[in-house]
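Below: one structure, written as structure tokens.
Note that one protein chain is taken out, while the other chains of the complex remain in position.
Chain IDs A, B and C follow the sequence of writing; residue 1 opens each chain.
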Amino acid sequence: MRIDLNCDMGEGLGGREVDEEMMSLVSSANVACGFHASEPGNMHRTVRLAKAHGVAVGAHPSYPDRPGFGRRDLAASPDQVRDDVLYQVGALLAFCRAEGVPLCHVKAHGALYNAAAKDLPTALAVAEAVRSVDPNLWLVCLFGSAQVEAARRTGLRYVEEVFADRAYSRDGRLVPRTTPGSVIDDAAAVGERVLRMVKEGKVHSLDGTDIAVGGGTICVHGDTPGSVELARAIRDRLLAEGVELAPFSREET
Amino acid sequence: MRIDLNCDMGEGLGGREVDEEMMSLVSSANVACGFHASEPGNMHRTVRLAKAHGVAVGAHPSYPDRPGFGRRDLAASPDQVRDDVLYQVGALLAFCRAEGVPLCHVKAHGALYNAAAKDLPTALAVAEAVRSVDPNLWLVCLFGSAQVEAARRTGLRYVEEVFADRAYSRDGRLVPRTTPGSVIDDAAAVGERVLRMVKEGKVHSLDGTDIAVGGGTICVHGDTPGSVELARAIRDRLLAEGVELAPFSREET
Amino acid sequence: MRIDLNCDMGEGLGGREVDEEMMSLVSSANVACGFHASEPGNMHRTVRLAKAHGVAVGAHPSYPDRPGFGRRDLAASPDQVRDDVLYQVGALLAFCRAEGVPLCHVKAHGALYNAAAKDLPTALAVAEAVRSVDPNLWLVCLFGSAQVEAARRTGLRYVEEVFADRAYSRDGRLVPRTTPGSVIDDAAAVGERVLRMVKEGKVHSLDGTDIAVGGGTICVHGDTPGSVELARAIRDRLLAEGVELAPFSREET
Partner (left out) sequence: MRIDLNCDMGEGLGGREVDEEMMSLVSSANVACGFHASEPGNMHRTVRLAKAHGVAVGAHPSYPDRPGFGRRDLAASPDQVRDDVLYQVGALLAFCRAEGVPLCHVKAHGALYNAAAKDLPTALAVAEAVRSVDPNLWLVCLFGSAQVEAARRTGLRYVEEVFADRAYSRDGRLVPRTTPGSVIDDAAAVGERVLRMVKEGKVHSLDGTDIAVGGGTICVHGDTPGSVELARAIRDRLLAEGVELAPFSREET
């Protein structure tokens, strides 16, 4: 068995040290492209860091919203979303070329990720922009969301994503962060959850029933205190159970 | 004989009408990439407009200086210049891919252009960024400047550029805009000058002596009043004398 | 009788010429503060221009959204709105001090104006920011909107605003721009409408019934073609009928 562990990087959260430690633990990095965080110099450093650790590089495009860190809904039209994604993915592609590493995937950030998960026109705008830049790119999609449908329609390869440290509701959605119990910060519990998602494709929802969730990549958030420890716990637990960690975008031989 | 006529586009100067008229007159367009002007939606429209007119598309990267329109010297290190150019050229490349047109060339903007004309490390930073994105791109270089040397060292194809409406000093440099007589706004005179540069490789310098200047592309500025008339005068004069207008980046068959 | 004519300025729309002509026609100017358009140098020039024409200066704060020109809804919290408005109004205040003119009023821009017209918490955030900077500032409010309620609650002086060139629905709301007939561009018709709003407090709604609308200031948009002619038509019509044009913020003696 193998699975991918992905993390957002180059966002300036927690300082460069967190990026460096995280990069040694994950298999895919989603690199901020300047619209919610980062700037060219930092993007280059982050790509270089990923290269040094053999981590797959992806673009992490956002709504243009630095003061809100890309976490606020913005009434952008599909055309505007497409152009913003084109711009950011193209920009990151240049750094990949400068470092001689492939650009592997694209994962939308924050409010844009959520909008694309729910709204098919937005999801299609993202997917079409990604395909325009390179039809071989992978799209990272929230499990069972409109993003999956958009990837299918545009013919993009995609991977479904689950969240290690977030509670799910009975209908398979993420429980909002404002709900008590929505964030799981006990490292052992998180490791156990992830293992079960990977091995059985199941997780206990917040109300206790088992639901089906799964996918090819697990997201760990870099901006929460203890995130490095959490990533390490997941990694150790998976490796101990014989699950291999590798980028979903790396073709099996 | 053939020559290229280039103009900066998508800078929001003079309104979209100027861009539309200019696009019908020139053979190469240098598209602003968001650091001194423009934003993703406008970049896309400008690439689409160039495509509709069969005009070759180039990137026009700048120092990050919107309030100064990229015209102010900035003490950016070569590494910072390289990363800024990578970012911008990559971003524009994405719009070219979305429109299915080739990205043909790169021409630095404003203060970055001037810095790269004089300072070899800066010129090399620009050239290396361009080569990283695509070694087949052309670099637009001020005639006889450090940019030419940088293009040679990095193995990039390049074209030298002359200015239609600017006076030259005896040593072949552009006379600063602050000097009386530095800008030539008489359309007939400009047409005559350009014709002589193209046919004879010579121009009268400001003090009256003939100097050698030449190159494969002529720059017309879009942001001066009467720029469209100037471009039309140059175009008409050249065509009347049997000089063909075509992108320098278009390989002859 | 007297009335105020206001226009957004310093937004770079239509070029500086439009601002200069408009400034000779209106009595109050809403100056862009850098979040949807403009930058410090342009703000200073705009304040200077207003001063030269004896036009009252107001701040025109926006959501931080330059690529969308502040016209896109943004899920900003009331705290974020308050801080964005504080920042922008404070910035403009500095230019007023440099020019020795009073800062008279604040009018929210675009999507923020619309949000504050409908949503009381947003309107209160704007009003509280304005009051914090100077409790003597006037707040420009859409006629009959939540902005009026917010001004009352915070104890701010306010003026209600009507639109010269926009159709109203039977319930007193502006007809969305996407509806046919929503924008009235016949100068004579606009002059007539405005005169009736000012003298009778009435306007024909889009479906032909008379509705009550009124207020102390009339907005003319600077970014539509023919806006200068429209402003001139309104001005001439009002003056011809003996209506005086003067800033609402200028205390009568």
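The definition used in the following text is that a residue touches a chain if its C-beta (ideal position, glycine included) is under 8 Å from a C-beta of that chain, and two chains touch if they have at least 3 such contacts.
Being a predicted model, the structure only gives us computed values, none of them experimental.
Given that one chain is not shown, what are the shown chains it touches?
Computed over the complete complex, the missing chain touches A, B, C.
From the list A:20, A:39, A:99 or A:229, which touches the chain that is not on show?
A:39
Can you say which of C:104, C:133 or C:150 touches the chain missing from this structure?
In the complete complex, the chain left out is touched by residue C:133.
Just name the one of B:111, B:197 or B:213 that touches the chain not displayed here.
Only one listed residue reaches the unshown chain, and that is B:111.
Check the options B:23, B:56 or B:76 and report the residue that touches the missing chain.
Only one listed residue reaches the unshown chain, and that is B:76.
Which positions on subunit A touch the chain that was left off?
Its contact residues with the unshown chain are 12, 14-15, 39-41, 66-67.
State which residues belonging to subunit B touch the missing partner chain.
64-68, 72-76, 80, 84, 111
Footprint of the hidden chain on subunit C, which residues?
That gives, for subunit C, the contact residues 34, 40-41, 43-44, 79-80, 82-84, 86-95, 97-98, 129, 132-134.
Here, only the chains that are shown with their structure count from here on.
So the centre of each chain is just the mean of its C-alpha atoms; given that, what is the distance between subunit A and subunit C in Å?
Computed from C-alpha means, the inter-chain centre distance equals 43 Å.
Could you tell me which residues belong to subunit C and also touch two or more other chains?
In subunit C, residues 66-67 touch at least two other chains, as defined above.
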